[in-house]
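Note that one protein chain is taken out, while the other chains of the complex remain in position.
Here the chain labels run A, B and C in written order, and each chain numbers its own residues starting at 1.
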Amino acid sequence: METQPLGVAMIGYAFMGQAHSQGWRNARSFFDPAVVPELRVVCGRDAEAAGDLARRFGWQSVETDWRAAIARDDVDIVDICTPGDTHAEIALAALAAGKHVLCEKPLANSVEEAETMTEAAQRARVDGIRSMVGFTYRRVPAIALAQRLVADGRIGEVRHVRAQYLQDWLVDPESPLTWRLQKERAGSGALGDIGAHVIDLTQFITGDRLAGVSGLTETFVKERPLPRSSSGLSATAGSGTGQVTVDDATVFIGRFAGGAIASFEATRFATGRKNAIRLELNGTRGSIAFDFEDMNVLNVYEADADEPGFRRIQVTEPHHPYVAAWWPAGHGLGYEHGFTHQAADFLTAIAAGTDPSPSFADGLGVQRVLEAVETSAASGAAWTPITPPAIG
Amino acid sequence: METQPLGVAMIGYAFMGQAHSQGWRNARSFFDPAVVPELRVVCGRDAEAAGDLARRFGWQSVETDWRAAIARDDVDIVDICTPGDTHAEIALAALAAGKHVLCEKPLANSVEEAETMTEAAQRARVDGIRSMVGFTYRRVPAIALAQRLVADGRIGEVRHVRAQYLQDWLVDPESPLTWRLQKERAGSGALGDIGAHVIDLTQFITGDRLAGVSGLTETFVKERPLPRSSSGLSATAGSGTGQVTVDDATVFIGRFAGGAIASFEATRFATGRKNAIRLELNGTRGSIAFDFEDMNVLNVYEADADEPGFRRIQVTEPHHPYVAAWWPAGHGLGYEHGFTHQAADFLTAIAAGTDPSPSFADGLGVQRVLEAVETSAASGAAWTPITPPAIG
Amino acid sequence: METQPLGVAMIGYAFMGQAHSQGWRNARSFFDPAVVPELRVVCGRDAEAAGDLARRFGWQSVETDWRAAIARDDVDIVDICTPGDTHAEIALAALAAGKHVLCEKPLANSVEEAETMTEAAQRARVDGIRSMVGFTYRRVPAIALAQRLVADGRIGEVRHVRAQYLQDWLVDPESPLTWRLQKERAGSGALGDIGAHVIDLTQFITGDRLAGVSGLTETFVKERPLPRSSSGLSATAGSGTGQVTVDDATVFIGRFAGGAIASFEATRFATGRKNAIRLELNGTRGSIAFDFEDMNVLNVYEADADEPGFRRIQVTEPHHPYVAAWWPAGHGLGYEHGFTHQAADFLTAIAAGTDPSPSFADGLGVQRVLEAVETSAASGAAWTPITPPAIG
Partner (left out) sequence: METQPLGVAMIGYAFMGQAHSQGWRNARSFFDPAVVPELRVVCGRDAEAAGDLARRFGWQSVETDWRAAIARDDVDIVDICTPGDTHAEIALAALAAGKHVLCEKPLANSVEEAETMTEAAQRARVDGIRSMVGFTYRRVPAIALAQRLVADGRIGEVRHVRAQYLQDWLVDPESPLTWRLQKERAGSGALGDIGAHVIDLTQFITGDRLAGVSGLTETFVKERPLPRSSSGLSATAGSGTGQVTVDDATVFIGRFAGGAIASFEATRFATGRKNAIRLELNGTRGSIAFDFEDMNVLNVYEADADEPGFRRIQVTEPHHPYVAAWWPAGHGLGYEHGFTHQAADFLTAIAAGTDPSPSFADGLGVQRVLEAVETSAASGAAWTPITPPAIG
């Protein structure tokens, strides 16, 4: 007896829309989940652009009003791929309509929104409605393996956390203004866009949470040319440029609740670094190190080995997380595969009636760290404690 | 005015079948080719297994007889993913039926077969029928970039070619016999299965051809347990084991027509190396180096640079070959993406009426090198010249 | 006409004493400096241990009283290799006696001492007396090259400074107490011992200075067993253990006067990292990256290159800093060679009558950063500005 397929409505059709489309489709092809997703509707204000995506990826229909998409009876899952300022409204409406929700990160643009969303998710959960936030990097096999090894005690008690997310796409001061550079749309800059990922990853891998931070933010290029199509961007009156109202870069230090001390950095000005997610944890028994520029590899040091050294593990063996579904050993995966793993895990949780992870509460936890960094930066790098979530 | 989609029949459904399915589907989604492929029919003797693939990847129908698949009017392209001993028969039939043919490598199990296929391809070409051999690694962006840089003279005249393809999946003597270990099915072992790739890649990147070789082959484990399902395998009578009748490893040296000297190695016994395709070329002005274990990177040395050094180019920028269709800079690709690039290029050539590359003649060229290595190895590593193809 | 050799008195004979002995001797053999050093006297309270060093390295005599060593007429240079709590007294006495002074880092155990020493050095300078502080890592060829490239504008204006000094020799809680773990001898722990190096290196390479910091320190293992010979260590009364009174690790963030933002870390608890001095600078035009674990290499990125990438420069060419004196290209140097470069540079400055670098004022500058980090850490990571040296 075959289960019914679940209809997916995806809100948004740009970079993330394409990645999520690939995720839903591949989940079905490679993971054969207990419930099968149907790509029912893609939703975007630009009907032509959304239609183009639909044609290329096999979405069965297009909507321009996200409320209409959510309202459809043939939609069971709402997948939110829009900028952060719309997450709360769409997610709350979808949960209210009894739909499972997958929401891109950061969960929201403020702690308040994130709290409201988390509460709504927890109410909906009672009725079997599942929700998840899209920190896909957790699902890079090497990172999933790192979490497993740390949880198994392979590096002992963690003492040092070192995390960087380095990009360079804004080094050129003539690179135009986009919604990602305006606070009202994006919430924050490098901090929320990419810093959020490494905050989540370190909390995920350690199983611990940041208890306090002290940080700086910086905007190196304060004004940028408007792009040709600048609808929705706040321009400086009478000029061809607009203000950058978010951070270009942030550095902060912190303490985890369990005692580890930490150093974080997120920047779009690290010339030559394209998507360098670098994680290093040092524990009492060993260490792990990861760099997304070599994403199929995890480096692990175990101090009690005979002739120890960092072991360059190619995380491409069938027994590694997610890998068995794909290709033979050594035939590495790419960036996009995390989205397939995310879709497959979400579908599996829905079918099994279990809580998918990372939850909205996890997203709220990251949001609190983001807020604490901003608070600290605004008050001269003052130490800013982070209260643990009462909910979640 | 929209062009008609082209129907694809894929013969084979295992590892390569899955990779090719992904290729056809993604070519449509990410490259938007001038002609669109329709996944019409997958063909396999095991109807259930083929049906499973069809369901997961959206193939519209299943055939168990490849002749029937080829004969269908709604099939325009025949994609051959079977073991090497069947390539010639299927390809010749497909070409005779006026179908475009994409044939997995190695082109055939002998020079004679490859010559017949090449001649057939050249006759069919007159009628606008296209054919291509599946050396997909040419389409790893870093390798395509290497070819472009060498063709542009960036490393000058090539003097050294160093190529290795190292795997380790046969190190365990209890690893069972498969068709890949029997000469009548696979033609040869490491030599033809993986050595063929690095032979092709070095000829592709240099734009030159091997003129002579001297080589050794070795079979380290001469007998292996039969797998539970051993249909089609030649077993040693009355025992649970069967003979390995191909090489486990080969090393050979050679000279290119243009004067470069070369060293090659292909093995399935390089413990710890999973899919290490290593290429290094040294020229009069510079060098390039590549390792598939770090597949999104090309290392380039230019001697006339101010403070020269090997430059670790992340081949993930929009201007790099194939990359613009995918993700932002730094968001690397994986093994499977070459199959999408292959499908997209083949479709583009069909639409444009141009000759796709690598041609059957290129496949024949590789076959001649394989034969020369075997001849040399059989006669005590004697120097064996390779005659250039009169055809192709 | 030959110049007179200069007599050297070295105070201290342990790890640093051996490194400095090698430096003086090799400076003469490989750099052929305008003035030649004579290894006149090594000074240590343990006459036997000092005598052993003298015998092995050719020191002509041994003293147990450093005042006697300084007083000798045949001593022109005093080389201070003792723990930090003795630097000020010895250096002031040596300068007062009209001797050139090379003082190991950190310059002193407090800003006050460092100020007094700097003032004394500047007074002595009027009489042609030279002084230098031993930040030898500046003289690793790759680091000297980094400084040169940054000064030449090759990476543009620096925006990010990322510096770590990672060791792991204290991870084992049974590793015994030493003078390096007691505040009254060592001044501070990882901060002053190894953090001082990366503070100096970043100020050296950027040509800029830290203007403010916010930091944490941590002592993971608060009590340690006393070593068998624990003379001079403060033991916990009636027990076999003693208090660790310095930091095991520190992390801090900062701003450079020129606008760059920075992240620093120094620790002896980074399991698996043995002597990892990691420096990365990102500028408007490019980046440099260095790791002492691969000390003969400098990685440089220049954004305006055709096909940019981090260039792995082997800093072993004759035109690279210090290299011509040694071996052919590719025949790398080791840790100890910096001590030879230091000795050679000091001798050259003495012969030329120029100011050697790094000066005591540079050492004082580092001391002020160390103090600011400690002040910040003691007041909850509060932002702590660093006043520029009025002297120096």
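Basically, a residue touches a chain if its C-beta (ideal position, glycine included) is under 8 Å from a C-beta of that chain, and two chains touch if they have at least 3 such contacts.
All figures in this text were calculated on a predicted structure; none of them were measured in a lab.
Set against the missing chain, the residues A:300, A:344 or A:366 yield one that touches it, A:300.
Listed residues C:299, C:316, C:342 or C:367: the one in touch with the omitted chain is C:316. When the missing chain is restored to the complex, the residue among C:295, C:347 or C:386 that touches it is C:295. Across the entire complex, the residue among C:49, C:71, C:276 or C:351 in touch with the chain not shown is C:276. Touch with the hidden chain on the side of chain B covers residues 155, 159-160, 162, 164, 166, 168, 171, 214-216, 218, 220, 249, 251-253, 255, 261-263, 265, 267, 269-273, 282-287, 301, 303, 308-310, 380-383.
Seen from chain C, the chain kept out of the figure touches residues 15, 19, 21-22, 25-26, 28-30, 32, 56-58, 167, 169, 273-276, 292-296, 314, 316, 326-337. Contact between chain A and the absent chain runs through residues 145, 149, 299-300, 305, 307-314.
Throughout what follows, only the chains that are shown with their structure count from here on.
Separating the centre of chain A from that of chain B, both taken as means of CA atoms, is a distance of 36 Å. Separating the CA-averaged centres of chain B and chain C is a span of 55 Å.
If each chain is reduced to the centroid of its CA atoms, chain A and chain C end up 42 Å from each other.
In chain C, the residues that reach two or more other chains under the touch definition are 308-310.
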